[in-house]
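Worksheet for the structure shown next.
Partial view: only certain chains, each at its native spot in the assembly.
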Amino acid sequence: MTSEPVPSFPTSLGASDPDTITLLGKDLAADLMGQVGFGELALWLVTQRRPTQAQVRVFEAVLVALADHGFTPTAIAARLTYLSAPDSVQGAIAAGLLGGGSRFLGVTEDTGRFLADVLAGVTGPLPEDDAGWDALALTAVRAARADKRLIPGLGHPIHKVTDPRTPVLFAIAAQEGLLGPHLKLFAAIGRVHTEVLGRTLPLNGAGVCGAALADLGLPPDLLRGFALLARTAGLLGHIAEEQRRAIGMDIYLTVEQHTDYQPPNVSPESA
Amino acid sequence: MTSEPVPSFPTSLGASDPDTITLLGKDLAADLMGQVGFGELALWLVTQRRPTQAQVRVFEAVLVALADHGFTPTAIAARLTYLSAPDSVQGAIAAGLLGGGSRFLGVTEDTGRFLADVLAGVTGPLPEDDAGWDALALTAVRAARADKRLIPGLGHPIHKVTDPRTPVLFAIAAQEGLLGPHLKLFAAIGRVHTEVLGRTLPLNGAGVCGAALADLGLPPDLLRGFALLARTAGLLGHIAEEQRRAIGMDIYLTVEQHTDYQPPNVSPESA
């Protein structure tokens, strides 16, 4: 309609010409395929800096930890969507990912953001020993408590005492020299929260994953995205299993057979 | 409403009890985290058989090949969705994946299925040398031509002569001893199609990825799913880039400023 000039659209991700495909400034075919793992590439795509092998190991441990937990609401939603629209695998995957919001998958992101906010409020140098981290954690937990905010990453509906992922991810990060301030603060919260809350809760796996991702330098606003990437692999597993041994119809029929129909409760004048 | 018995819902993926998380029959924390790569786990989740390192290398090469191609329609859709709903990263990823249908990402699946169908039609042993594969390919290409069906995996809008991913993936598969019947048949199609079609087209990267995935024993009905997994990593890269240097608004304004409004062309009686 107009002859407005068109802006250019910058990107540092992919580009092609007739002979070459470039990705992240590298030659995809010559430099990346067969030489770079998929987890490594995913981390590189987000940070646009080639990760170290230590970073990749922690990152892939997080993805492995988050990939699947059996019949979660998101896995069930994906299976039911596949039942209804088997012609559209992308729709079933998308439906599963759409449950990656505040309540379940959100813990990873919420924990990373909570820790980052506490660290951002520190003036002066960060603590150098456990006592220093404990003091910082105690202040943060008390502040959250005073505001009636929950501490994200604390507690789990099934793993009441210990989430088995938590000590393992701390150990991997320590082995790789990547036990950074977010993980240290999260560990301190694990040590001190009982004093404020009056009961002992485990540090959960989703939370420790958020802390580890934040220590890799990943932005808090995107941590949920890594949980989604991990979950995409899990959802593919569910759809493959649904193809071999479908249960979506049984879930649907179970709900239908236990339906309790109750006509709307209307007063006479509005009926 | 009824006391219908409830069926059990079998799965071999994930499960939890208070002390343990099981995935694929393994102890997630003790046996998988830090020891299994993410690509390896994704392949394992779908096949439910632990892959060999050779299989993992080919599989990850495919994922790397498919992860991103710059400003594809799906990447643009994801960025525009993120612009509109920045509070919902899962929605932006899902919107991007929903373009993973028949036209663009579908080539991987279509090629795998085409090759699998040709192989399924072979009675007796498979060919043992290039001449044998060429004969089989020639029959298949002629049959498709006679039915006016396109040969999936042939041709590319940009890479008119050679798609740089194709020779590299063949080489990786050969190195790993995984040059199976789908890849051999696809290579033969590359050699013989000119004779039938009257022009020479490159074997494209999406197609060779489909052939390689099929040779890994993955089901044709799920090949699109691996393109979606790869693309999830690419979409995360796009959203991270949008967070750093947004272009979604510029894309939208470009379209808006070049809108040509044309009132509906209605005949008088229907106006």
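Which chain is which? They are A and B, in the order written, and residues in each are numbered from 1.
Here, a contact is a pair of C-beta atoms (placed from the backbone, for glycine too) under 8 Å apart; a residue touches a chain by one contact, two chains touch by 3 or more.
Everything numeric in this text was worked out from a predicted model, so none of it was measured.
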### Complete-assembly copy number [criterion: all chains share one sequence; 2 shown]
4
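The rule we apply is simple: only the chains that are shown with their structure count from here on.
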### Length of the line joining the C-alpha centres of subunit A and subunit B, rounded to whole Å
23
### Query
Given the complex with subunit B, which residues does subunit A contribute to the contact?
1-2, 4, 6-7, 9-21, 23, 27-30, 32-34, 36-39, 41-42, 45-48, 57, 59-61, 63-65, 67-71, 88-91, 93-95, 97-101, 105, 158-162, 164-165, 167-169, 171-172, 175, 205, 219, 221-222, 224-226, 228-230, 232-234, 236-241, 243, 245, 247, 250-251, 254, 257-261
